[in-house]
Structures are given as C-alpha cells and as structure tokens.
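Here's a structure for you.
A protein chain is absent from this complex, but the other protein chains hold their places.
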Amino acid sequence: MAAEYVKYVDVTKCDGCRACMVACKNWNDLPAEPQDFLGTMQSHANVSADTWNVLTFVEHENSKGGLDYLFRHSSCYHCSDAACEKVCPENAISYTEFGTVVIDQDTCVGCGYCVQNCPFDVISLKEYKDKNGKEYRKAHKCTMCTDRLEEGLQPACVTTCHTGAMEFGGKDAMIEKAEERVKEIKDRYPNAMVYNPEGVGGTHTIYVLAERPSVYGMPENPKVPTSAVLWKDYAQPIGKMMIGATTMAVVGAFISNKLFNKEGNGTHEDGGESDE
Amino acid sequence: MVEINLNRRQFLKLSGATAATLAVVELGFNEKEAYAKSKELKIARATVTPTICCFCGVGCGILVHTKDNTVVYTEGDPDSPVNEGTLCSKGTTIRQVYTSEKRLTKPLYRAPGSDKWEEKDWEWMYKTIAQRTKETRDKTFVEKENGFTVNKTEAIASLGGAALDNEETYLLAKMMRGLGVVYLEHQARI
Amino acid sequence: MTNHWSDLQNTDCALIMGGNPAENHPISFRWLTKAQEKGGKIVSVDPRFTRTSSKADVYAQLRSGTDIAFMGGMIKYAIDNELYHKDYVVNYTNAPFILKEDYKFNDGLFSGYDEATRKYDRTTWAFETNEDGTPKQDKTLKHPRSVFQLMKQHYNRYDVDTVISVTGTPKNDYLKVCETFCATGQVGKSGTIMYAMGTTQHTVGSQNVRAFGMIQLLLGNIGLPGGGINAMRGESNVQGSTDFALLHHLLPGYVGTPTAKPQHATLADYNANETPAAGYWSNKPKFLVSMLKAWYGDNATKANDFAYDYLPKGNKNYSHINLFKAMYEGKIEGTFLFGTNPVVGGPNAGKEKEALSNLKWLVAVDLWETESAAFWQKEAGGNPAEINTEVFLLPAASSYEKDGSVSNSSRWMQYRWKAIEPKGDSLADLEIIHVLVQKLKELYKNENTAAARPFNALSWNFGEGHHPDIDLVCKEINGYDLKTGKLLPTFGALMDDGTTSSGNWIYTGFYPEEGKNRAKNRDNVDTGGGNYLNWAFAWPANRRILYNRASADLNGKPWSKEKAVIWWDAAQAKWVGNDVPDFVPIKAPSDPGGNNPFIMLKDGVGGLFAPLNEGPFPEHYEPFESPASNVFSSQELNPAVEIHEGDFNLKGDASKYPIVATTYRVTEHWQSGSMTRNQEWLSELVGHMFIELSEELAKEKGIKNKDKVIVSTARGEITAYAMVTKRFKPFIIKGEKVHHIGMPWHFGYKGYATGDTANHLTPHIGDANTTIPEYKAFLCNVRRAD
Partner (left out) sequence: MSKQQKPELQVRRFSKGFVWAHAINAISFLALYITALPMYTEWFDWLYVVLGGPEMARLLHRIFAVTFILPTFIWLIFDPKGFKLWLKELITWKKRDIQFFAEFTKELFGFKSKHVKQTFFNAGEKINSILQILTAIIILGSGFPMWFPDLFPSAVVQWAYLFHNIGFGLAAAVVVGHIYLSVIHKNSRPGFTGVVTGKVPARWAKEHYAEWYEEEVKKGNFPDLDDPKQNKKKGA
C-alpha cells in the first residue's frame, strides 16, 4: 500500500501567477472556458468541468487595519471521507492508493449526485454529444494528476509552482510542515491556520491560510452532508433490506399458503366456490 | 419463449444488442485499471528539447515535449538554475504558441486600397520586398550632406524586435546599417 | 541587471519600485520568497497595491511620476541619519571630488541652461583637477563644494513633509520604507533595487534610475550579492537586442553611433572625441574597428578607415517618437516591423496607426496577424479604400521552432534548441533576413552607384542556400584573430589595427574555440554564491555580479564574509572568489587604481555626481500632464525634454482631466498582447480590458464594479470595464484629494481576448536622454459608458 500523499498549499507564499491553472489545462488538454468580466482579477467564479483549479482573488482589510490581497489555489480537496465517493450510485468514484479521489469516466453515468453532495462544490458535470448526436454527461474534477503519480511524477500544478507555495509529499510530513509554517507567520497573520477539515476525515489538499476560511469563501467546517450519510449508510441498505424482506414475506406467504391452505380449502362458510 | 435463459448477461449478448451492450458487458470491473488504461502517459515516447521562454526577461528554461509532429506538453526545465523547473502562467502556456489556430502559416500580401489579404509564396515576397527596398533606397539615398559623408536613407525605418534571437538581432542591425538606415529602433526604446 | 535572478535570494531587503515583478517577472519571486525565508524584507512602492505588494513586508503608495521626490527624500534620510556606508562612499564614489566655482543650482535649474535650445552646457559642471589632471578630493567630505556636500545641500530640500505632499504617500509608510531599506547600509547587509518601466517610462526616466544609483552607492550595495540595481527587462531578448544595438544612437556593444558632425567626420576624429583617457572605454577604437572588420571584412582596410565612411550618419534624433513623427509627416516610404506591434504598444497609438497609412510599403514579420500589420482593416477604424500602403505579412517561426540564443535581463546568454519544424510555411527571422540580403545583393551586384557601394562592401557569408549557418553567425559575433583565423578567447585580445574582428565586443569570449559555444553550457552545479558560472555565458567575460570589486575593502578583504564575492589572494597575487572578477585579475589593491571598482569609468569610482542631459543630480519635475504644480521649484516640466507641438501630441489640462492615470501589465498577458491574446488558455484568464479605480472615485462618479466606463484624455477615448478596488486609494497632493487610476495596455482588436488599446490615451513625449515615452503618468477623466 503506497504511502498517502498530500498537496500542501501555503497561500501566504502564493503570488497569484496562475501557472497552476494553466499547467492543469496543459497536462489534461482541457479546453479554455472564457467567462464574463467578474470585477476582480479572478477569471472563473468556481472550478468547472473544464477548469479543474481556479485561483481566487480576495481583497481583505485585515485586523491590523492594513490591506491583504489574498490568493488561493482552489481545486478538489480529495477528502479522506469523500461525499462524492459515498453518494455515487455507480461506484465510479474511488480512492486510489495515493489517497486521491478519482472518477472512472467509463463508469460515470452523469447523474450529478456527486455534484449536489460535494461540501466544497468542486465537482461538475460536462455535456457531451456522441457520434450519433446522443447527449450524455460525465462528472469531472481535479484528479490530483493520478496518472502522473503512477509514474512517480508530482501533480502538474505543484511542479510548476515557483514560490514553493505548493508542495506534494507524505501526508504526515506535509501536515507537520503546515503546522510549523503557521507558527512562523502567526505575527504577520494572527488568524493564520491549517485547513484540513475533520468533517470530511481530513483532506489530501491541506492549506495554510492567512485568514479564516470564510474570508476565502471556503466552508468553515465542511462535512459529509448528514443527509448523504443517512441516505447511503442507512436508508439505502435498509431500503434494500426492506424490499428483500417484503419479497421474502410475500414468498413466505405464498409457500405457507400452498402448504397450509390445502386442507382448509378456503374459509367460506357458505361453501361458495372460491375462484381459482 | 422456449426457455428463459436466466443468465441475464448471456441473454443480452445473444440477443445481439447494440455494441454499447458489449461495452457494458466487457466493462473492466477494476476501476483503477480502467482509469489508467484509458490514458497512456502523455509524454511517454515524446522527444524533449530544452528552450528558453519567449516572454519576459527572466529567461526561464523550458522543456518542449513533441510527439507525432505536434507539441504535446511544455513545462519548466528542472536543470535551469534560473527557474529550477517552475514557470509562470505565460511560460506554462508556451505550448499554445505552436498549437494556436491563430498562427500565421502563409505569407500574406495586401495590395494598396484592398480590403483583404492574398496568399503569396515566399519567392514572390522576397523578390518584391527586395525591389521595394532597393527602389525606395536608391531614390532617397544621400551619400554626402553638408560636407559630411553620411551614406544614409531616411526613407526606410526598421522597428523591432526584442524577441528575436541574438544572432537575428545581429544580422538585422548589420543589414539595416548596411542599407544606410538611420531610423533603426525597437521595443527597448518604448 | 548588475546582479542576476538567483542572486536575489541573497538580499536582506528588496526595494521594488517602478516595477511589479510578482506579475511581470514572476519567477523572481521564487528567489525573493527564499530571501524572505532567510529573514529578508520586501518593500513595494507602487501607486497601486499589486500582487507584488501582497507579498511585501512594507507597502507605500506614491503618485505616478514622483519617484525622484520619493528617492530624494530617502537620500536625505540616509545622509541625515548617517546610514550610508562611509568607507564605501569615500573610496568608491566621487563623493570627495570637488566642483568648480561656477557650478550652481537655483530654482530647479543647474548652471549652463539655454532656454532656447532647452539644453545644458555642461562645462560648468566640471571637477577641480590637480596638475596631473586627476580630480581634487577631500576625503573628509567636509569641503563645501565637495560632491557629498553639494548632494547633501541639494537633497536637503527633500524633507519628509515636502516629499509626501508631492508623492501623496502616508507619512508612516514613507518612513517605514526609508528605515527598512536604508538599514542595508550596514556592513554585512545588502539591499537590491528591482525596477522596470514604472521607473523608466517618464520624462524624468533616466534621472529616476540615477536616483537608484545614488542611493545604492550611498548604502554601499553595488557589487554585493543580493545588491546592485536590477532592471527587470520585459522581453526574452530585449537585453540582447539592446546589446546588438537595434537602436538609432548605438552600434553593437554600446559604442555610440557616429553622427554627421565635425567631431565624427573621420574614424580618427571619432576616436579622438569619443575615447575617454582612462577606464575600459579607452579601448573603444578596438571595439569599433573590430566591428567594422566583422561587417565589411576585407573591404575594410586601413586605407579606407576600415569602411568607417560606410556607416550611415545622421544628425537628428531618430528615436521611436521622432520616427513616427516623420512617418506621420509622410517622410518615410517603407518600414519593417520585426515582431513588434506599435499600434498597441506605441505611445499615442491612434496617431501611430494614422502614420502607418502614409507609408508606401510595410513589411511585417510576426507569428500572428497583429493590429499593426492589419492597421488598414475596417476593424482598425480606417477605410481600406483610402489606405494605399502595400503590406507584406511574413509568418515567423516561434522561439522553439528554431535554434538561437537569447540574453536575459541578467546578461545570461542562453541557447535555445529547435524542438519542432516551423509551423506551416513560417520561417525563422534569421532566414528571412538572410534571404532578403541575398536578394538585395543580387539586385546591387553589378551596380557601382553611391548607394550600391556601401551595400556591396557589406560582407555576408553565412552559407549559400536559403538556410544561414547560425554557427557562422555566432562565430562572427564572437570575433576572430584575423591573422590566425582562430576565434578570440576574450575581448582583451581585440586590436584597433584591423587584425581582429568582433560583431559585438561585449560578447567576445562566449565562443572562445571551435565547438565551444558557451551559451550552450548546461552545467548547473553552483560554483559558489549561487552564481552558476558554468551555466550559459554572461557578458562581459561571464561576470555574474558587476562591479564585484566593490564587495571588498581597500585591502581586498570582503567588507563582510556574508556578502563576499571576490577577494585579493596575496599568495596567488590575484583576485579569487565566487565570480569572474569585474577587475583586472592581477591588479593588487595597493597598485594604482587597485581601489577603483568602476573600471568602465574614467575615474574608476561610482558617480554620485553624474551629468545627464538635465543635470548631474536628479531633480523632481512634474510629468508632462500633472494634477499639481511643482513644489520644489518653478520648473514644471523637465527643462531638457523635447516637446512636440500640434495634433501629433495634444496636451490635456488638469481642469478637464483631473485624474492621474498610469498603464501596466498583468501576469497573464505580455506586451501588446499579440503573443498571449492569441492563446486561449491565457485569454480566458484575463479576457477583458479593464481599468482599476478606487472605491472613493467610483462612488463620486456613480460607477459600480463591472460597469462599462469611458476613459478620456486629450488624445483619445477608450471603453473598458470598471474594476472598483480597495487596492487604489486617492492621494492627498498638497492638501488636495487627487484620484489615480490604472489600466493594462495589452489589448487590441485582434486575437481571442480583445479590447480597447490603452495607448490611445498616452502622450507623445519622452525622457530627456533616451526619449522613452511617458506612459506611466498622464491625466484623464472617467465616466460611465451608458
């Protein structure tokens, strides 16, 4: 079992150059998705089926009265307890040996359950038309370049990141590095913190943030939706079992009817012929 | 229906269902293997050539991966001490300098007053440009002015190019000075 | 750059002013981040809070065009608080030199100014000299007419309150910047200045850079690792194209172009008038003659002054703005555009586009159909039927579709290998130029007219066919010993008697022997101090940190071991260390001139006092279009600037155009945008032309974020989106609120991401020395577009 890897993102070292956005498109041959003007330097409001990572720009007046221009490499968090993996009806989403969460494009039927249940809203559907014009959909998100990992390479975005804002390494080493880094920057960024939310069992993309997650538009304490847990861990199994049970009951009734009902020959006191 | 073949899977195959059926049937049940098989590593079997970025003055090293006569990937050159394998957004996109459909691939000529380009071959272009240059130069060449030997023409200007290689800038300066051009400028000025 | 990119990791403080490296030279932040990790500070001084400012430890805003006020105040701060590196200043600069009596400065003007010609007569700025011609010196720096005292007196007028009333910088921010950067004056510390067009694109651009030079000399930062003055140049080979002199006033290797004036009548006149008595420039004749041998080969003989007469000579200013003025007035018939797009990148671009329609023919060589090549189309606003210019648009190969070398901003000449055949029918510029010359040679072959002779004499032997042999070009640049035919190992071997050739003397030595093109070196083992001497080749002579002699004291011992580069090894009797000495290797500190680190200059010391066209000391003057009158003197505009009248350069008045405007770049686009706006992955990152304005200005004008707005100046109007931001704040200039906006200048009507061209707004006026246009500070007005 290969060691679990984590993408460490220290947003305080990021200078917003967006090489990560382009390296991702270059490696994965993703088409461009021109957007309307969003009023800031940010190009896309959120990741999408063709744009697997987006650099977000936030102008934030910090507690010391100064201005911070916060950048964040936002993409899939590759949760340890991934809601998308849990809700996928086709089991198309799976954990790889590296700890990354990938979607098998052949199995995915484009139902969108994952899209609705991802606590970070980082998985999206893409429309396609096959050769005879029939439309179909597939779910897409950052794959953490699992194909590169399998060849011993790092993800394309981490490889191209020049300030060292991003690193790819063993899970524990990266978590420790993050905690270390937060101590270093505590005086400049009093609210600095490590973002590795437990609500999703910890993630394989961990952040060193300069401010509270909400400042970056990130959920404060994301978790696998309770509804998804109830649905997939309880309702679904119980539902199947119940259908099984009633079927058994019905079959049981049929058999027992056959066995016990032979001599009783119907219950009509008035001897009416019971219909066959 | 003589005999219901309860093995659903068999049933589908025998009934000659559409090819898509077979796809379902043949589906590899091991997702990971299905995932990897669908994508041979892009840069496998590619030729790698080091170059220097064409954009700003930092001079980052870039590796160009080429395969089947196109550029499949470009990334930072890990050997270069300038950027140690990392790049910015422009350097990372340098692949599209080749793959972009907007690239000019044919010499184009616009006749006076015309509102469109016409394709011309290189030989015609070279010949015509040389003629125009000679014509203008001969007409406006000044050998002496106020008693000084000047050997210049002020009717031809040459602008550019800060993105040309050193060898190209050397030949361009030599050519233009050789022609007596004094209006010799480029982006370093602006 | 005096230093280089990876050397930035050695700095204790980087003053980033007039530049935005995080966006326009992003990889510099790989090294600045490493410097920060080692405790280094980053100071960002910019009208706007940029991505660089976001990473900086200290940020201060300043109004565009007030850099000299800002730096003048810092010079005063360094002197008053005695933060300058005393020994360095006394021994390695001309601080102790003594000015003659008649040097004066009064109300913004130095002595010797002629209002009519707007030029200075520099004779009154001369030093007092001893009998042997060497300048008199007062090492105690007390003499009232010593450079030090005159400088102190000059900048005494730049007290903090006066400065911030001009720059609009909040006082505590200003003091924080001065305190943080001047701390690098201590021995053992080094500070670097990183600047770009924000410093140079002003009517006082050259003096802006001079101010950086002065502060760095005062703080003893020149020649140290993590020190120096580092101009971040914008294009992959603008350093090379400048070295190879695609500029009207230079020949390759920064040898001044001979002009049609008496002092340049003959080669002897030129050498006599242009060769300084001392300093390495005293070898200029060797450089010029060797170049003439490279250009004219055997046709350059001692008898014909090595074909000196064939060099074109003029007596006008042929720079970009004047070139387009001549074109605008129909004096130019034909123009070549090699990978350049003035209709977007040039100042007052609307006028420049009009000028193009006066041409008889235009040759454009580019990878894309640029706005300049297609200036005649309807989209460009013209009527094709009325434009009679013949246009030849030649498809060029991209950077990795050909071999060749480029010199980056830190003078590293790095080789590029061809990765793939040129796309379609495109060709490398090398080949296009080569074949054009071949065709012209054919046309002139049998002629012997005045026009034909100089061109026929030009030697052009880079192989017969269409494809020139680039190796021959490289060798011609490096130069040969013509007696033996062998390549020259160093420019030290150049001669002025025609026995050596060199296309560009500063590169001589990059190809010392057959098969050893050092631009191709790829040994990336650090040879010490992060200088990587075996990676590529850095002109001159592979020196990575210029003036590195100044990193050692009078005895040749480094001022501090942390900031050592080279030192005198008495045993070996030569300079040793982590870099090729920027000094005569065997000249001991005790030898005469052994303590003169600035080997190019006559006196061998740094110029605190250094005459330029508008004076020996940088003095604040307001930009061409300024919102406020000059506080420091009654001189409003730089007195030595050439002003163009008429509709070629209309001037806006503060009453009609009250808002200060500047232009800049973004990471995702490059220069005129034709390279990046024709790529989809970059066009989607920044897809729209926008202006950035403060929340206060937006409120006053009723503009909401993302509204379409119209920006107008005396020269034109453009439409753009409004990006209302906290990163621009209004300035308080002399007690008055002045608004400031900024915009990227990449956009044009071609490519995937299109938008209006910001340079329709910028003025046709340039710096007094280089005529670089004043893009960075002009006046405009803004209104909602609906």
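Letters A, B and C name the chains as they come in the text, with residue numbers starting at 1 for each one.
What we mean here is this: a contact is a pair of C-beta atoms (placed from the backbone, for glycine too) under 8 Å apart; a residue touches a chain by one contact, two chains touch by 3 or more.
Computed from a predicted structure; not experimentally measured.
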Sole contact to the chain not displayed, among A:91, A:191 or A:221: A:91
Subunit A residues that touch the omitted chain in the full complex: 87, 89-91, 109-113, 115-117, 121, 134-137, 225, 227-228, 230-231, 235-236, 238-240, 242-243, 245-247, 249-250, 252-254, 256-261, 264, 266-269, 272-276
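We adopt the following convention: only the chains that are shown with their structure count from here on.
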Topology of the chain contact graph, where touching chains are joined (line, ring, star, complete, other): complete
Subunit B and subunit C, separation of their C-alpha mean positions in angstrom: 28
Approximate Å spacing (C-alpha centroids) for the pair subunit A, subunit C: 50
Per-residue overlap in subunit B, given as positions that touch at least 2 other chains: 83, 86-89, 91, 93
Subunit C: positions in contact with at least two other chains: 26-27, 30, 667-668, 680-682, 685, 752
In the complex, subunit B residues that touch subunit A: 27-28, 31-32, 34-36, 38-39, 41-42, 73-76, 83, 85-89, 91-93, 95
Residue ranges of subunit A touching subunit B (in the complex, touch as defined): 17-19, 21-23, 26-27, 29, 91-92, 94, 96, 102, 104-107, 146-148, 150-151, 156, 159-162
Subunit C to subunit A touching residues, read off their complex: 22-23, 26-27, 29-30, 33-34, 49, 51-55, 666-668, 680-688, 690, 705-706, 721, 723-727, 752-753
